[in-house]
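All protein chains but one are shown at their positions in the complex.
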Amino acid sequence: MTLARRDELEDLEPGGTGWRARWFETIYRHDTPRSRNFDLALIAAIFASVFVVFADSTPSVHARFAGLFSVLEWGFTLLFTAEYVLRLIVVKRPLKYATSLWGVIDLLSILPTYFSLIFPGSQSLLVVRVLRLLRLFRILKLTRYVQESGLLGEALWRSRRKILVFLSVVLTLVVIFGAAMYVIEGPNNGFTSIPTAMYWAVVTVATVGFGDITPITPLGRVVTSLLILIGYGIIAVPTGIYTAELAAVFREDRHAATQEGTICGRCQLDVHPSEANYCHRCGERLPSGG
Amino acid sequence: MTLARRDELEDLEPGGTGWRARWFETIYRHDTPRSRNFDLALIAAIFASVFVVFADSTPSVHARFAGLFSVLEWGFTLLFTAEYVLRLIVVKRPLKYATSLWGVIDLLSILPTYFSLIFPGSQSLLVVRVLRLLRLFRILKLTRYVQESGLLGEALWRSRRKILVFLSVVLTLVVIFGAAMYVIEGPNNGFTSIPTAMYWAVVTVATVGFGDITPITPLGRVVTSLLILIGYGIIAVPTGIYTAELAAVFREDRHAATQEGTICGRCQLDVHPSEANYCHRCGERLPSGG
Amino acid sequence: MTLARRDELEDLEPGGTGWRARWFETIYRHDTPRSRNFDLALIAAIFASVFVVFADSTPSVHARFAGLFSVLEWGFTLLFTAEYVLRLIVVKRPLKYATSLWGVIDLLSILPTYFSLIFPGSQSLLVVRVLRLLRLFRILKLTRYVQESGLLGEALWRSRRKILVFLSVVLTLVVIFGAAMYVIEGPNNGFTSIPTAMYWAVVTVATVGFGDITPITPLGRVVTSLLILIGYGIIAVPTGIYTAELAAVFREDRHAATQEGTICGRCQLDVHPSEANYCHRCGERLPSGG
Partner (left out) sequence: MTLARRDELEDLEPGGTGWRARWFETIYRHDTPRSRNFDLALIAAIFASVFVVFADSTPSVHARFAGLFSVLEWGFTLLFTAEYVLRLIVVKRPLKYATSLWGVIDLLSILPTYFSLIFPGSQSLLVVRVLRLLRLFRILKLTRYVQESGLLGEALWRSRRKILVFLSVVLTLVVIFGAAMYVIEGPNNGFTSIPTAMYWAVVTVATVGFGDITPITPLGRVVTSLLILIGYGIIAVPTGIYTAELAAVFREDRHAATQEGTICGRCQLDVHPSEANYCHRCGERLPSGG
């Protein structure tokens, strides 16, 4: 529900009656068969257009199908432009949609093709279209996954402050070890500047370890080992935070689920410990719990 | 038990009486000494044949023992062919076995050798034979490990929806960051196409970090650091999900193993230690626990 | 609170009355609007000076703005020198401040610029100034984050002995596998000495895997696989330790916040939901919870 609260499109209202109201239902809501078909067609079109962008970015494929891809890209762009215009027409306050996150993404996903008429090469910005795939999450929320992702999001929301504290500890380590390694190894061994050394420290402390920059001097290797062992130790912290919060969320969730039907006859409280005989708020004997 | 439910071979029936029923027991069941010996011999043969495939794939070893390996491969192929034919004969509905997962694996593990007569070189497909090692799990299920893997599988089954939600978040990150890095770094720095950049993003967000493709530009390194820190943060999520579910499964397992029907006759307390004879709240002798 | 206990600056006292007491409040305390403004200005100055050090370390930027950076570095150095002198003047026992961790960091962050007059090039030691950013944590402690980091620190403090045991196991693995790989792979394959092989073992067991040193021989690869699988298995241990302690700390935190002294007068039950007015076992009104 934390995520749902931020969904700006929920608040939009139809821009009239008749066909505008019907189309509004179709393209902004997800609960009628008609709107469900629209969603499926839209998702399919987004997937196909993203696939074309992906394929077109691959040199060997581009060399053979450049013409076909150009036609397809214009086709999808015109289709999405029509959809964008329709969205503006059927909604009550078009500006509210246009300035919402979704409206901006929808606009950005059609502009690059038009820009490419003036500035050749700007087509590579079409990759922004992949952001439209995020729409999948909006639609998923209407299925059985909504509760699951609600729990995961709730636990994430509760642990946000602790994870921020943790991230600031990690960033402090990155700054200190990055600066230290810049002094120890120096520009000759790949640590060309403090920001570069900090990039290396992030890559190392998170156990990614690309190996594009590695310590050469004995002291640098000792300091690196220290950083790695610290990183290995603190990799536990976000896991610990999240697991503890998630366990609490699970417990509360089950708790709420097991008490269904056990409502205090006097004060209507509907959350009771599983072993309760009496309502702990007003002292009334519980109907079925006894 | 989740895993057991999917075991298609459990449902098969013997194709007759006499020797066919006896051989059916031997090769499809695992509870008589005779079938146990058959299992051990089969596992040993599979291990040996897989070992030959492994060794034959090593250039230096192949150079010296090519002839021996060829003989051994034909030997194992004929042996497994005989086993496959026997399986078809002794079962009531041979087609049901042949179309089951196990039947397909059994067939695939003998075909490449025959194919190599027509198309030289197809012997390398013999590696499919390693899949027969999965049979070990079927046999392990009959030992003390069945309960343990049952618990692990149960927890995995319960968290499947949450892990799918998590994986879709990871895939969204991979698509967005992959596309962004393709635009930022470009083909000259190894990010030759969006799919390649997505492969890089998977390798990076999961903290593998091969280092075959690495960012060079300052902006690319900043974006990489961001991706790594996000990956470092969300590495906790599957662990948290699984741990919370596993803890619940453990608790229920202990509970179920000890509590069934053990309710104190006097005070109705229904949570007792597994070894309890008397209710620890009121001192009443427990009905079934004693 | 574990962290707060170690804060040496809390114990300092003003070095007099009048302006000295006022300035002491301003620069050593964080609870008046005046001191809060001072903190913000100081943090801004530290951030700016660290940014200059970072930018100056980047060759391409240094080439263009060397003169400007030199002026800025002297400006910040004089500013921090003035602050350091002021800190010494307004405090009762200047030596106690000067020998505290914070005093030493403050001094080290201004010395390199003066040293560079005598020894050119020692300016790169200015990176020590990043340590002043740690001050952020002292100020953060006065906000809502203090409780969160207190819980995280408490759990870390409790698990310190277990984590030390774990680290000594890891170090033993590193020594044994490092020595083994030195013998197996030898200096020709990059394992030039036992300390180098131990550095490689740290990089490997913590799943960083730079790839600057990798096994070539078959035996070396088998031993490496073994080390990796062990590392993969024990990566769980610090997480397990920390999660278990953190969950305990969370539970106690919630418990302490709600349960103190709330015992049912009739049945003596002493575990009640935080919002309880009545005992949920016997229905008696709770003494202090109401």
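Order as written gives the chain letters A, B and C; numbering starts at 1 within each chain.
One rule holds in what follows: a residue touches a chain if its C-beta (ideal position, glycine included) is under 8 Å from a C-beta of that chain, and two chains touch if they have at least 3 such contacts.
It should be emphasised that the depicted structure is a prediction, and the values quoted were computed from it without experimental measurement.
Engineer: The chain left out here touches which displayed chains?
Structural biologist: It touches the following shown chains in the full complex: A, B, C.
Engineer: Which candidate, C:43, C:111, C:134 or C:194, sits in contact with the chain we can't see?
Structural biologist: Considering all chains, including the one not shown, the answer is C:194.
Engineer: Of C:57, C:77, C:149 or C:243, which residue touches the hidden chain?
Structural biologist: C:243
Engineer: Quick one: which of A:80, A:166, A:210 or A:250 touches the chain that's been left out?
Structural biologist: A:210
Engineer: On chain B, where is the contact patch with the chain that was removed from view?
Structural biologist: 50, 53-54, 57-59, 124-125, 127-128, 130-131, 133-134, 136-137, 140, 144-145, 148-149, 151-152, 155, 163, 167, 170, 195-196, 198-199, 202-203, 206-212, 235, 238-239, 241-243, 245-247, 250, 272-273, 275-285
Engineer: Please give every residue of chain A in contact with the chain that is not shown.
Structural biologist: Given the touch definition above, chain A has residues 207-211, 239, 243 touching the missing chain.
Engineer: In the whole complex, what residues of chain C lie against the chain that is missing from view?
Structural biologist: 161-162, 164-166, 168, 172, 175-176, 179-180, 182-183, 187, 192-196, 204, 207-211, 214, 218, 221-222, 224-225, 228-229, 231-233, 235-237, 239-241, 243-244, 247-248
Methods note: only the chains that are shown with their structure count from here on.
Engineer: If every chain is a node and every touching pair an edge, decide which shape results: line, ring, star, complete or other.
Structural biologist: Graph shape, chains as nodes and touching pairs as edges: complete.
Engineer: Please determine the option from B-C or A-B whose contacts repeat those of A-C, over half of the contact pairs being identical by residue number.
Structural biologist: Within B-C or A-B, the interface duplicating A-C belongs to A-B.
Engineer: Using C-alpha centres only, name the chain that sits farthest from chain C.
Structural biologist: B
Engineer: Is the contact between chain A and chain B built from the same residue numbers on each copy (over half shared) or from different ones (under half shared)?
Structural biologist: Under half shared, hence different.
Engineer: On chain C, where are the residues touching two or more other chains?
Structural biologist: 207-211, 239, 243
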